[in-house]
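Worksheet: one structure, shown below.
One protein chain is absent from this view; the other protein chains keep their places.
Chain IDs A and B follow the sequence of writing; residue 1 opens each chain.
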Amino acid sequence: MNTSAFEPWNDPEAKPLIHFQNVTKRYGEFTAIDNLTIDIYEREFYALLGPSGCGKTTLMRMLAGFETPTEGTIHLAGQDIAPVPPNKRAVNMMFQSYALFPHLSVWENIAFGLKREKMPKHDIGDRVEEMLRLTRLEKFARRKPHQISGGQRQRVALARSLAKHPKLLLLDEPLGALDKKLRQETQFELMDIQEKTGTTFVIVTHDQEEAMTVASRVAVMDHGKIIQVATPDRIYETPNSVYVADFIGDVNLIEGTAKPNGSDVYAMSWHEGHAPLAVQSPNGFSDGQKCHLAIRPEKVSISADKPETADNAVQGKILDIAYLGNISTYHVELPTGAVIKAQAANTRRIARRAFTWEDTVWLSWTATAGVLLAE
Amino acid sequence: MNRMSWFNAVSLTLGFAFLYIPMVILVIFSFNESKLVTVWAGFSTKWYGELLQNDAFLNAAWVTLKVAVFSSTLATVLGTIAAYVLVRGGRFMGRTLFSGMIYAPLVMPEVITGLSLLLLFIGIGLDRGVFTIVLAHTTFSMCYVSVVVSSRLVTFDRSLEEAALDLGCSASEAFRLVTLPIIAPAVISGWLLAFTLSLDDLVIASFTSGPSATTLPIKIFSAVRLGVSPEINALSTIMISIVTVGVITASLVTKHQVAKQKREEMEAVRS
Partner (left out) sequence: MRRYFLIAIPYVWLLALFLVPFAIVLKISLSDAAIARPPYFPQFDWAEGIAAFLAELDFENFVWLTEDDLYWKAYLSSLKIAVISTFFTLLAGYPIAYGMARAPAEWRPTLMMLVILPFWTSFLIRVYAWMGILSNEGFLNQFLMWTGVISEPLTILNTNSAVYIGIVYTYLPFMILPIYSALERLDGSLIEAAEDLGCSRLSAFWLVTVPLSKNGIIAGSFLVFIPVLGEFVIPSLLGGSDTLMIGKVLWEEFFSNRDWPVASAVAVVLLLLLVVPIVLFQRNQQKQQEAEQ
């Protein structure tokens, strides 16, 4: 493997594996996908993230061939796939319910797709054994789906959809049916398998943590539109809208008006009688434009005395403390009535905690900690 | 609630006594020596012997069996297609009429179904016999099959069919390799239902049969009109025994399978 980072989306020469061009899908009056254009590159692990009903499942079903776009075209490896029926597409899907055939054994389930393409018998055997090894299911080959556990079923579904060497694998909420602990283990397994097989994965999920963990790029969707496509860290650190900032993780939003103060540096006035907040942000704003400062709770420090060097500091009173074991989240009410959340690691035992309810504290953060967003 | 109240115990006892005592009496008196059905005169199996000598009954039984096998098989094929079309066919011209025609025969009085089919057969000059009874029985029992199969198809996880398509099946392969094996129990019970309906039917068969083909119910009906006879009791006993053995076996087999599946699922979770 080459050592340079895997970022084909930054390479103007790279040809996308999948290209959606102005795709719209309507069901009667309802628009499920609204004039959408995206590119997905080979070997990518691409996550479609959004609340239920945002159109992510429709998007995936159009790739599988179960839905056809009302307008626009979808290209797979440079070829328009509109006329290709689902059973002729080099695309396989792992279903949310797994859709394992209950009357067939694990082995037969994995071999199902291979038999359809008339592969020679011993080749089928070899390929199925290979998939069983990859998903660590060798011991369960003869069992029926109801004789194995939920996690094993999930792996059978994965093995079955990968067996045909698809150019593209679609995963519809692949971990939704597993309990939390198993889900976290399986996330890494999925990434591992994706890397080993080099298949392009498109995953649909409503679980932001899952999307952030597994994906090379995350597409945040809402109401049939893509709001932002970026790597997980970019999505988290520099969301492009209030919607994305709010959807991914926990965030404090402070409303105000921008005043340019040098290149990419702004002074945001947010409340009369308070000093403007210093923000460094790549998004351009004009003088007096309304904006929101989005800042993550873990980037806000909490202290008893006013820190001397901080770019921004405000005083407030502790309203609530959510103790989460490793960290605590402090809900601090400012004199303006706004509540800001700040997180601090619990490095000391709880009995020796520095702050408690009703304490007056200082909150502080640096100019680069937050990001300025338009409405 | 592990102990039943006396009220529930009494109502269950009386209820099942009401359901079963008439049949028990029927069976007991098939072994009666006397021709008089209501007076016990000692144990005998002579009526069974006489029944086996009675060619008219044996012929009728043979005709009934033939009709039942043909019509239930045909009805199962047609009814399964109809159910599939209703549940999966999407919209098509005249869908409402179609589903109406599927459900109407279920509530149509048999006398009307029989009369209308007879008038059709006369109208097109079809000689009445085994063939016309098969046509008639297929028509009404395919609707029962279709109801049984479509109630299974409605709960069928559609993603199983999509998975089959996704893995390279054509639509007909997906039906043959995935849908049909999974709905097979419903198709089989549809067939059994059609089979018993055909065995049982008196009214429609009376309208649509000709002199050449008399079914067992027609034969029994004309014998019974003249009064109770021990031969009929013997025949009834045979039919009741077959059904009882069949139903009990079927329910034991299902019970066993359900228990096995549950056990295996428990084991899978534990492992």
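We take it that a contact is a pair of C-beta atoms (placed from the backbone, for glycine too) under 8 Å apart; a residue touches a chain by one contact, two chains touch by 3 or more.
Keep in mind that what you see is a predicted model, and the values were worked out from it rather than measured.
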| item | value |
| --- | --- |
| In the full complex, displayed partners of the excluded chain | B |
| Touching the absent chain when the full complex is considered, from B:9, B:56, B:188 or B:266 | B:9 |
| Contact residue for the chain not shown (choose from B:65, B:87 or B:115) | B:115 |
| Full-complex contact with the absent chain, from B:87, B:180 or B:239 | B:239 |
| Those residues of chain B which, in the complete complex, touch the missing chain | 1-2, 4-5, 7-9, 11-12, 15-16, 18-20, 22-23, 25-26, 29, 37-39, 78-79, 81-82, 84-85, 89, 92, 94, 98, 101-102, 104-105, 107-112, 115-117, 119-120, 122-125, 135-136, 138-139, 142, 146, 171-172, 196, 199-200, 202-203, 207, 217, 220-221, 224-225, 227-228, 232-233, 236, 239-240, 243-244, 246-248, 251, 255 |
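As a convention for this text, only the chains that are shown with their structure count from here on.
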| item | value |
| --- | --- |
| Complex contacts: residues of chain A adjacent to chain B | 64-66, 85-88, 91-93, 95-97, 99, 101-103, 112-113, 116-117, 143-144, 146-150, 152, 160-161, 164 |
| Chain B - residues contacting chain A, complex | 157, 159-160, 162-170, 173, 177-178, 181-182, 261, 264-265, 267-269, 271 |
